[in-house]
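First up is the structure itself, then whatever we jot down about it.
What you see is the complex with one protein chain gone and the rest in place.
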Amino acid sequence: MKKQGIVTLAAMMALSMGLSGCGGDGNNTKNATGNAAAKTDNAQAESTTGAGGSGKAEKLVFWTFVDAHQKFMESMADSWNQSHPDKQIELEGTTIPYDDMHTKLLIALQSGVGAPDLVDIEQSKFPNFMKGTPQLVSLNDILEPELGNIVKSRVEIYSKDSTYYGIDYHVGATVMYYNKELLDQAGLNADDIKTWADFETAGKTMLEKTGKPMITFEGNGNWSWWPAISQQGSDQVDKDGNVTVDTPVNVQTMQFFQKLVKEGVAAVAPGAGHDTEEYFGYMDSESAASVFMPFWFMGRFTDHMPDLKGKMIIRPMPAWTEGGNRSAGMGGTATSITNQAKNPELLKEFLSYAKLSKEGNIQIWKQLGFDPIRTDVWNDPAMKESNKYTDYFGTDIFDTLLSVKDEIAPVNIREISPKVFDAIRNEAIPMIFIDMADPAVALKKVQDSLK
Amino acid sequence: MQQQINREPALASKPRNRLANSQHLAPYLFVLPFIISFLLFFAYPLINAIIMSFQSVLPGEVTFVGLDNYRELWNTDFADALYNSSRYTLFTLLLLIPIPLLLAVMLNSKKMPFSNFFRSTLFIPALTSVVVAGVVFRMIFGELDGALMNSFLHLFGISSQRWLYSSELSMFALLVLASWRWIGINILYFLSALQNIPSDLYEAADIDGAGTTTKFMRITVPLLKPITVYVLTISIYGGYAMFTESYMLWAGKPSPQNIGLTIVGYIYQQGFQYFNLGFGSAIGVTLLGITLAVSMLQLILTGMFNKEE
């Protein structure tokens, strides 16, 4: 009987070798850890050398964590193929759960095998991929000619030592989403709210007339405080990567927001964040009159808050001082090319087409509902064409955006940023908005814990 | 499975090499699949992980840093994680050993009506994946008034709670989730062992006039010892390895003030979310040390290493 066991095992081993079927992955025992020279020939890693790759179309593997991004890239590949018959590509997109996609990518890049050619990397994860020697391809030659046409900070956040490694989908301009119906009930006009002081006054009227809070803040997230400090030229981390969470401006901003909560003018979002099921239900049933979130949050309204259709309007954020900035660029996802890509030159051309060209940027609005990084398309007639966003918010969306175009300060994302974001989200903000601790104390505590 | 097992005896009756079947060699052949699997798939990764725990591992830049990673363990996050994991483990041991044992004994009792039906029912939650269970329980413990737990509280005139924002309440939620998923499994373990207790032992005890409690303490408990030790060991390990439950309960976001941070969660955070693989490995090796030490101690104390003949 003993042979039975051994034979079974051996047979399975043999079988498994035979079944693995990826003929091309010959050079795979590469040891990425240490030998930088080995990197270049890793470029032929198995991902791109799949069976039958010798045909005309170049096979490109693309990973993302957003289904809609995959569809967008696929559609761009289709139109690329129509206009570039000599450079056919076959884009193979895969959507993988968010955290897991980044984990998988880290492992593939660290081990030197199995990475995709093209990949989406979310902004707060990006610094991880800048550690050590970045395993991504420099995009300088496609970006430099376009720097004048795009919002530069949207590629600078994905750079290291003046080498650019990623291109964002959008600007992420933070805007105010007002529920016009509720404002009307309280006799308020969104266009009269110029500063945060105006906003507080309006909020008190709202509370008095309707009993509802004017606005909600995230109790376990970054999207309320960060845009507000960014408006004032402050940030969580400075240019050199020093933690600056407890600067006077940052503390005062938090104190002001906490005061609004104490007054009842603001509420902490149910689910403690704006991107939660609880908040969608709360907002959809008209429980608060406004919220400020980046531009990409539009999609949450259209998809998860159907009852507010036609009631919401988009306006600039209130400024902190007369004439101050009325927006902030928040969040984002970069598309990068990995150094395991077999044909980086072709990929760069395609990436430039998909994310830097006018056509691409117009499609980013049409398909994804994002504010594209090329601001010269913002007043293109295509932006007023009817789609699910204009049906929901009206056709003046880009008028608002154009009015704040030059009021978007860059944000600093450095190696320590993921830790800072987590500490703010998990430590400071719950302390301030849930336990109602003094913001000065809470922010100081986080500052100290981050050295 | 059935067929496979039943088919084997026929093969076994063929003539065999005598040496290979000797009582001395046979045990090694029995354990051979594990040895092969260990050498092939675990020896290298395990050693590699231990080496990484002394390194700073960055893309293209791996450097030896001595004990730095282990020194770094002395921080409040790790302390939080260790505290949460230990507390969770302790509570799951207290809940998930005695209760399933008693329930299994009841289910095995002749007096139990519809025993098979209940055995199946209690097991069904175990079939759900942690991912699904996490989603369901996150909503059950949602903060809205209409969420299940809150509407349950309302029956007693208690107001809605923010379950996932307090250390105690969220630990309660985790334990409810753990009990829901694991009671059925542990019952199954105990039942399989109970079924192998010869019924004549109980019959003999009946003749001697032993009561239910006496029979339970004198026959059932001692004979269940190997399985109880097994359940205890895997519960210790399972408690310290808990991560997905808390990950899903907070929807993949870090929990406020680390109230849901577990040791494995900390490995995941440091290793993959901050890309600090060296430090992650150091946490992992430490965790392995802790669980292994606790389990070994417990196995030695229960005599499970020196098998009594």
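Think of it as A and B in the order they're written, each chain with its own count starting at 1.
The rule is simple: a contact is a pair of C-beta atoms (placed from the backbone, for glycine too) under 8 Å apart; a residue touches a chain by one contact, two chains touch by 3 or more.
In the analysis below, contacts and distances are computed from a predicted model.
Considering only "L-arabinose transport system permease protein AraQ", "Menaquinol:cytochrome c reductase cytochrome c subunit", "Tryptophan synthase beta chain" or "Carbon monoxide dehydrogenase", the record for the omitted chain gives "L-arabinose transport system permease protein AraQ", by its UniProt protein name. Of the options B:49, B:153 or B:171, the residue whose C-beta touches the omitted chain is B:49. Taking the complete complex into account, A:281 is the one of A:241, A:264 or A:281 that touches the chain left out. Considering the full assembly, B:106 is the residue among B:79, B:106 or B:158 that touches the omitted chain.
Where chain B meets the omitted chain, the residues involved are 1-2, 4-5, 8-9, 11-13, 16, 21-24, 26-31, 33-38, 41-42, 44-46, 48-49, 52-53, 103, 106-107, 109-133, 135-137, 139-140, 142, 144-148, 150-151, 180, 183-185, 188-189, 191-193, 195-196, 198-200, 223, 226-227, 229-230, 233-234, 237, 241, 244, 251-252, 263-264, 267-268, 271-272, 277, 280-281, 283-285, 287-288, 291-292, 295-296, 304-305, 307, 309.
Although one chain is hidden here, its contacts on chain A can still be listed: residues 1-2, 4-5, 8-9, 12-13, 15-17, 19-22, 25, 28-29, 31, 46-47, 65-68, 71, 92-98, 100, 103-104, 107-108, 110-111, 113-114, 122, 275, 277-278, 280-282, 284-285, 296, 299-300, 303-307, 333.
The criterion applied here is as follows: only the chains that are shown with their structure count from here on.
Rounded to a whole number, the gap between the C-alpha centres of chain A and chain B is 37 angstrom. On chain B, the positions that touch chain A within their shared complex are 8, 11-12, 16, 20-21, 26, 29-30, 32-33, 36, 57-62, 76, 139, 142-144, 162, 165, 251-258, 269, 272-275, 277. Residue ranges of chain A in contact with chain B, taken from their complex: 1-6, 9, 32-34, 36, 39, 98-99, 102-103, 106, 109-110, 125, 128-129, 131-135, 220, 270-273, 276-278, 281, 418-419, 422, 425-427, 430-431, 434, 449.
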